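Here the complex is missing one protein chain, while the rest keep their positions.
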Amino acid sequence: MAERRINNMEKIRTAVAQDLLSGRIDLLLGWEKGLYWWQSRPLFARNSEDLQRLTWDSFCVANLSGYLQEELKENKKIGILLKGCDSRALNRLVQDQMVDRERVVAYGLPCPGLLDPRLLKQEAGLELTALGIEEGEDRVTLTGTKGKSIAREELLLEKCRRCHHPDPVGCDQLLLPPVGSREDRSRFHQVTRLEEIPAEERFAYWSSQFERCLRCYACREACPCCSCRECFVEQEEPRWLGKAHENSENFIYHLTRAFHSAGRCVECGECQRVCPVELPLMELSSKIIKDINELYGEYQAGLDTEQDPPLLTYQPDDPAAFVE
Amino acid sequence: MPRIGVFICWCGTNIAGTVEIEQVVNAARSFPGVVYAGDYRYLCSEVGQKLIKDTIKKENLERVVVGTCSPRMHEVTFRKAVAEAGLNPYLLEVANLREHCSWVHKDPAEATPKAIALVRAAVSKASLDEPLTALMLDVEKRALVIGGGIAGIQAALDIADSGYTVDLVEKEPSIGGRMAQLEKTFPTLDCAACILTPKMVEVAQHPNINLLTYSEVEAVSGFVGQFDVRIRSRARSIDPSKCTGCGICYEKCPAKVPSEFDMELGKRKVIYVPFPQAVPNIPVIDRENCLYFKRGRCRICEKECPAEAIDFEQQDEIIERRYGVILVATGFDSMDLTGYGEYGYGQHPDVLSALQFERLFNASGPTAGQVVRLSNGRPPQRVVFIQCVGSRDIARGQNYCSKICCMFTSKQAILLKEKLPETEAYIFYIDLRTAGKGYEEFQRRAAEEYGVIYLRGSVGKVFPEGERLLVRGVDSLSGRPLEIEADLVVLAAASVPRRDAPELARLMSINSDRYNFFDEAHPKLRPVETHTAGIFIAGACQAPKDIPEAVAQAGAAAAKAVTLLSKEKLQSEACVAKVDPARCSGCLHCEAVCPYGAIAATETEERVRGELLTRTVAEVNPALCQGCGCCTMTCRSGSVTLQGYTDEQMLAEVDALCLQR
Partner (left out) sequence: MSTALGKTGEVPVNGASPEKERWTPLIVAFCCNWCSYAGGDLAGTSRMDYPANVKVIRMPCSSRINPLFILRAFQRGADGVLVAGCHPGDCHYTSGNYYVRRNLSLFRRLLEFSGIEPERFQVSWISASEGDKFAGVMQSLTEEIKALGPNGKWRDSRWQSVE
C-alpha cells in the first residue's frame, strides 16, 4: 500500500512537472503537508523545488478550484489537481462563466475518499498529536492505540461517505486509474429521516442548529457555487438581512444560501466540512437535490456543462409542489 | 426623504361608502415623507386631476400616491396628470382602494385599516421611486406577411394598399394555400379559383408587394418596429428573369412523384408548378427527386427549355431584412388519419379524406374532374361521408370542433349530386353546426333539394366487402345499428395547425395553445394581436375557420399592422431591468431565462491591483426588455433589478404591509 502510494506520487509529480517546466502551465495548484500529519494544505507550485513538496494523501481535502478565479488574474495558464468533487466544482465554475476553461489544465485524481481527523480522534480516544496511522487497502491502523484497526469506510469524511461520483469528470487527463462509481448509501439518508418527523420537531431541530451559527460565512467562502462579488448578506442597498445574531436572520441566511446553490451544488461538502460549529449544512443542499431529482429528473451539477441547469429551463408540463 | 403627497379618492360612494376616508387621510399624514394628504370625490375627473396638479406645485411634491380604483384602470390617467405638473410620470404610486378593498370588504371596520395599510405600502414604495424614461423607437415602414394563403394574400393586399411595402413569404412554390385546392366554396358554390386567382395576380402585380415564394423564415430577432428577420429563399433551379412559363420543361421531365397539391392522389413532375394558375408561374426543380441531382444524369429540361432558364447551380438566397411588423397567416393542415385504421384510410383506395375528395372534382385534378372510384375508375353509386374524424375526439384527436367540416361535407354532397344525380349521398354527423350567413339554408338545400341523407350517429368500422365497402355504424337517434354499402367513403378530417407551427412560434416568441394553434393576446378584445407586440395573426393558424372569417381576420390584422406602421415612433417600456455591473459576476443565468433575448454579455473594465482588467457582465437592452423581471429571480446577488419594482421597493412594501396587523 505504502509502495503504491509512493508510485502514485511519482506518477503525479512527473506528469505535472513536465507541464510546469515546459511552460504549458505557469502555476500548479496542488497540496503539500501541513503542520501536522492529519493536515494537507494547498500548494502553489511554480518550479521544480516547489513540486518536491507536492503531496497526495488521505487528507488532501481542500477544493482547490476556489483559487482559480483569483490566480487567473495573475497567471496565464494554471494546472490544477482535482478529485471527483473538485472536478465538478470546476465544471460548475466554468458553467457560471467564472473560469475560462481554456486557461486551465485539469489533472484528475480518482479519489478513494478522504479520512476525517475528527473521527480518527474519536476512535482512538486520544489527541491527534499522540496518534499516527498506517493505511492498508481497506483498513486503517491507529498507531499509539495498541494497533487498533478500523475499516477505512468508517473513517471517511461525511462528504466522502455520501459521494457517489469519486472519479473526476471533464479533466484534461486522469493521473491515476479510475476508482469507479461508489454505492450511493447515505446521500439522502438524513434528509429522508428529517422529512419524516413532524414539522414542529423539524423546526426545533433546525432552530437548535442555526442558533449555534456564528455567521462567520466560512460555508460561503468555501463553496464553489458562491461566486457572487457581493453576497446578499453584505449588501446595504437593499438591506436583505440584518447582521445581528438573531435566529430568524440565521434561518434566512442558511436557507437562502442553500437555495442560491439550487441546481448548482456539486456536493463537494466543503460548506459542512469547514463549519467551525459543525452545522449539518449538506442536508439543506441534499434536500434540494433530492427534490430536483424527484420533480424535474435526475441532475448532478458539474457532470455535464452542456446540460441546462434545472432552474434555467422548464418543461410545459412540469409538476408543481403546490396545489395549482 | 422626498416630499410625498397622498390623495384619497372617494369614487363617489364606491370607496367612501365602505372606507372611512378621513381616517385614511389622517393616517397618511403620519407616514414618513408625507407632507400633504387630502381627498376628493372623483380624483379621475378633470377637477380631481387639477387638484393633484395644483397641489404638486403648491406643496413642491416630489412623489405622488393616489388611493383610488385599480392601477389597471387609471394609473395611466394619473401618470399623465403628474407629468403635466412637471413630475416624472413614474414618480406615482397607486393604492388600490376600490377593487381590492372597498368592493370586497363590506365592513368599514375591516376595510378602513386595510386601506390604511395599502396606502402605507404605496407611500413606502413611492419614497423609493426613481424617475424613469421610456425610449422612443424608430418604426421600420415595412411589413412581413408569413403565409400566402387567402388570409396572407388579403392581409398583404390591405397593407400594400395603405402605402407600405410588404414582403409576402410563402413556403410553397406558389401562393394560393388551401383555398387554391378547393373546387367550390360554400354556401354560394363560387368556383374557388375564380375568386382567388384575381387576388393572386393582384399580389404579383402590386407595386408595394415583394413576393417571396419557395421561401421560409429562419430567424427572427428584435422587437416591435424593428424585427430583424432572416429568410431563406430556396433555389428554384430556374432563372426567373428568363423563364417565360411556357411549361415545356415539365412536359418533357421524365420523373414523377406524388403531387402534394392533389393530396398525393395524382402525380406531378419533378420540375413543376403545383397547379395551372400558380403565381408566380415559374416552375421549381424538386432537387430531392430530380434525376440529375440524385444520379448526376438527365438535364432534359435544360435541353428543352427554349429560354435557357434552367440553372442547376443556383444557390439558396439568404435575405436579411428589417420589418416594423410581422403578420402570421400560416394556415392549417388536414389531420393525418393514420391513427384511424378502422375506417380503412390508407388501406383502401376508396376511402378518402375530404380534401382528397375535393380534388376529384377539379378539372386539373388527378381524375381530370371525373368523380370515380380510384379502385376501378367507375363512378360511385353511393358515397358515405363521415364527419368529425379527429375533431371532438378526446381519446385520439383534437378536443375542439373543426368548425368547417359540417359545411364542406354538405358542399361536397351537393357537388356530388350535381355531377352524378343518381348517386346516393349519406352523411354521418354528431351535430350539424351551420352558424353563418346562409349556412343553415345551404345545408337544408342539400337535404331537401338534393336528397342528401343525414344520419345522426357514428361509424365504428369501414371494411371491404366484395367490390364495395361496408360502413357499420349506429343511428344515435333510434339507437339502431346501421350497415350501409358504399363505393366511396369520405372522411372529414380535423383541421390542425401546420406541422411546423411550434417551430415558428418559438422563432417569434409567440404563444400557442395546447394544439399548437397560435394564441391571440385576448380571446375577445385582441383577437388578431399576439402577446408579442408587433406580431399579428390571421386565418386558420389561430383556430379552424372558413374563408370569410379568415379574410375578415386578415383585414383586421392588416389594419392593426398599418396603425403601428403609421406611427413615427413607438414608446418602449420604461420599467425595464437594469444591471449593476460592479455587482454582476457575469454568470449570465439571467440571459438564459429572458424571453425577449434582451440580455447579453458585455465587457466591463475594472482596476485590480493597479492593473486594468476586463471582465464579462450582463447588460440589458432597454429597447428589447418588456419588464417582466424574470431575470431578477435568477440573480443571486441582486445585480439585476427591475426599475419601478426594485428589490428595495418590494421589500419596503412587504415591510409596510407587515407593519400593521
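Letters are used for the chains, namely A and B, taken in the order the chains are written, and counting of residues starts over at 1 for each.
Basically, contacts are C-beta pairs under 8 Å (C-beta built on N, C-alpha and C of every residue); 3 or more make two chains touch, one makes a residue touch a chain.
Only a predicted model underlies this, so the values are computations on that prediction, with no experimental measurement involved.
Undergrad: Determine which one of B:103, B:292 or B:400 touches the chain that has been left out.
TA: That would be B:103, which touches the missing chain.
Undergrad: One chain isn't shown here. Among B:29, B:58 or B:72, which residue touches it?
TA: Considering all chains, including the one not shown, the answer is B:72.
Undergrad: Looking at the whole complex, which of A:80, A:160 or A:262 touches the chain that is not displayed?
TA: A:262
Undergrad: Determine which one of B:63, B:79 or B:114 touches the chain that has been left out.
TA: B:114
Undergrad: Which parts of chain A are in contact with the chain that was left out?
TA: 191, 194-195, 199-207, 232, 240-242, 244, 246-249, 251-252, 255-256, 258-259, 262, 284, 287-288, 291-292, 295-296, 310-312, 314-316, 318-324
Undergrad: Touching the missing chain, which residues of chain B?
TA: Counting over the whole complex, chain B touches the hidden chain at residues 70-73, 96, 98-101, 103-107, 110-111, 113-114, 117-118, 121, 509, 511, 513-514, 531-532, 575, 593, 595-596, 626-630, 632-634, 638, 642, 645, 647, 650-651, 653-655, 657-661.
Throughout what follows, only the chains that are shown with their structure count from here on.
Undergrad: Quick one: which bits of chain B touch chain A in the complex? Just the residue numbers, please.
TA: 582-589, 592-593, 608, 613, 616, 634, 636-639, 646-648, 651
Undergrad: Using the touch rule from the top, collect the residues of chain A that touch chain B in their complex.
TA: 73, 96-98, 227-232, 235, 237-240, 260, 308-309, 311-313
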